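Here the complex is missing a single protein chain, while all its other protein chains stay put.
In this document, chain identifiers A and B correspond to the written order of the chains, with residue numbering beginning at 1 in each.
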Amino acid sequence: MVSRGQKFLERFYIGFVFFLLYAPILILIVCSFNASKARTVWGGFTFNWYVSLAQNEEVMAAVRTSLVLTFSAALIATILGTLACIGMTVMKKNSQSAIMSVTNIPMLNADIVTGIAIMLLFVRFAGLGMMSMLAAHITLGVPYVILNVMPKLKQTNRSAYEAALDLGATPTYAFRKIVLPDIMPGVLSGFLLAFTISLDDFVITYFTKGPGINTISTMIYQQVRRGINPEMYALSTILFLVILVFLWIVNRIQNDEPQAAEAQAKGKVAA
Amino acid sequence: MKRYLKIISLAGVMAALLIALVSCAGDDSASGESAAAGGDNTLVVFNYGDYIDIETLDMFTEETGIKVQYEQYVTPEDMYTKYQSGAIPYDVICTSDYIIEKMIQAGEVQEIDRSGMKYYDNLDPVYLDFCKAFDPENKYAVPYFWGTVGICYNTSMVDEEIDSWDILWDEKYAGQMVMENSMRDAFIVPLKLAGKSINTTEEGELLEAQEKLKEQKRLVMAYMVDESRDAMIAGDAAMAVIYSGDATVAMEYNEDLDYVVPKEGSNIWFDCWFIPDSCKHKSNAEKFIDFMNREDIAAMNFDYVYYGTPNKAVYDELDDETKEDTTIFPDEEALMRCEVYKYLGEETEKFYNRLWKELKAY
Partner (left out) sequence: MTKRKMLAGPYLVWAAGFIILPLFMILLYGFTSEDGGFTFSNIAAIADPIHLSALGQSIVIAAGSTVISLLVSYPLAYILSKRTSGKTSTVIMMFILPMWINFMLRVLALQMILANTGILNGILGFFGLEPLHILYSRKAILIGMTYDYLPFMILPLYNAMCKIDRDLVDAAADLGAGRFIIFSKVILPLSMPGVISGIIMVFIPSISEFAIADILGGSKILLIGNVIEQEFNLTNNWNLGSGLSLVLMLFIFGSMAVMNKTDADQEGQLLW
């Protein structure tokens, strides 16, 4: 059904967009092997930044803080957001759109506004520390979860769920067996986007962090003034490669799964 | 469904492994949770990013037993916003002269008790005199580093010898010049070119300066602060209004670069330590400031930061080549043409902000 020319074009297009997305990353990887500290000058090939990175306790502490903070923030945001979406589906249209509008506030406000507002809140009622950072990051992540889960829920086939109820399934069971698998990709992308947003954030983190705490992001921004330490490029490269390996493993698992193979076969037939 | 569980648990394992991995690499307590105001023997230090040799902090803790919580910021405005919120009780802060003066006038700075300081005399009186412009009796601020504002230019792209600010209006270099992206620093250029003081509060003079800057805007490639250093190194720009510290770094990487403090004069800036009124450990803060003035510590920080040091004991020990580097240590004549910023008062500050916004929107 699909001509070879079209197939080639499709492949070319995917490749092209991927190339655009990854080109800056490639440059950073190259920078991590640059012996010169200035990013616009090539000073020869070196592994030194990786060595000094491993010895830099300050950076390691920041990486640790970032991972713990980001992972827990994204996880909590995902749970909160997904539950909220499910609850919202049985609400009236008006209350639904009211909640959606409130949800969008942290996303549409300039970071500095959200950051300062949450900072003021914590200064008044508690101190700044890991908790205030966590709260800010969760708040930042929830909108992305809701925006990813909501469309999936709207697309979910209601009749299948009702049929299951008619056949005697409890709502929880029907939900787990029918709705949850359906919205899972949305939940997963929501989690990943919340993770991404939290990992990347500087402004809000700066204003809500307690003394002596650094994340990868605050660390990098503080270096902008005097020139980025190439150890940061090395760190990014390692992070990138670790996730790439992880992806490859996931891909393998999926291919092993008979279910997945089936789905794939189905996809091929459809194409 | 099972597949997702598998993936998510795999992700969890990976995250746990990563965390374990980094935990092994360094075992110090990053859990700085709300210990800020706590224990008596701590000190919360707030400084520009990457503006100290971290080893000196460890040495300080080792010698005095005072635990340092080190915080960094990007711009003085970031610093002031966070300080003002009262979020964290900072004990000692390092920042730029004009902010310090503003804070002194707002009563947000404490007098430093110098009686216990052993190394204060290491500071060169010449620079302490300069500091009197914003701290008349030298009782609030202790200089840490200093520098000038000037033009860094690429000799392979600029034929003539630059000695005046007026080159920044030369059509020949349209789209090749980088202007300062910091309000007061940008106004130095037209004010000095017109022979005015950089501390003028005359609205007419400021308006005239803004007119000049508007006229210049179409020639400007970009407004940058310290990033102009990278643009100069790469050869993207022919010239940039830049801090001497950045110029020094740029010149290290690109031999074609040169730096000049224009003949019309410029600004000499100081980054100083001071004790804000949020301080909870004043004697520790004073010990810290004194420690920063000690010859060996100041020398370590000079080597790391490589900006002009006000520490005479360090300067005297430098080799001749460094002493004669006019980028960090301009000759006396050039220095005398430079002015220190003064805080202009709330009204003029507002006027300035307005002019700056108009320029950016122009």
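Simple rule for what comes next: a contact is a pair of C-beta atoms (placed from the backbone, for glycine too) under 8 Å apart; a residue touches a chain by one contact, two chains touch by 3 or more.
Everything quoted here is computed from the prediction, not taken from an experiment.
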| task | Considering the entire complex, write down the shown chains that touch the omitted one. | result | A, B
| Among A:F18, A:F47 or A:Y173, which residue is in touch with the absent chain? | A:F18
| Hidden partner chain, touching residue among A:L53, A:L69, A:M130 or A:I220 | A:I220
| remark: Residue list for chain B contacting the dropped chain reads 4, 7, 75, 77-78, 80-81, 84, 175, 181, 183, 217, 220-224, 227, 231, 234-236, 349-350, 353, 357-358, 360-361
| remark: Contact residues on chain A toward the hidden chain run 10, 13-14, 17-18, 20-25, 27-28, 31, 39-40, 80-81, 83-91, 93, 97, 99, 101-114, 116-118, 120-121, 135-136, 138-139, 142, 144, 147-148, 150-156, 158, 161, 171, 179, 182, 185-186, 188-189, 192-193, 195-196, 199-200, 202, 216-217, 220-221, 224, 228, 232-233, 236, 239-240, 243-244, 247, 250-251, 254, 260-264, 266-267, 270-271
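Throughout what follows, only the chains that are shown with their structure count from here on.
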| query | Just curious, how far off is chain B from chain A if you go by their C-alpha centres, in Å? | reply | 35
| Considering the complex alone, what residue numbers of chain A touch chain B? | 36, 38-41, 54, 57-58, 60-65, 67-68, 71, 116, 119-120, 122-123, 127-131, 180-181, 184, 188, 206-207, 210-214, 218, 221-227, 229, 242, 246, 249-250, 253-254, 257, 259-260
| remark: Residue set of chain B touching chain A in the complex reads 1-4, 6-8, 10-11, 14-15, 18-19, 22-23, 25-26, 28, 30-37, 44, 48-51, 54, 69-74, 78, 81-82, 85-88, 225-227, 229-230, 233-234, 236, 249, 253-254, 305
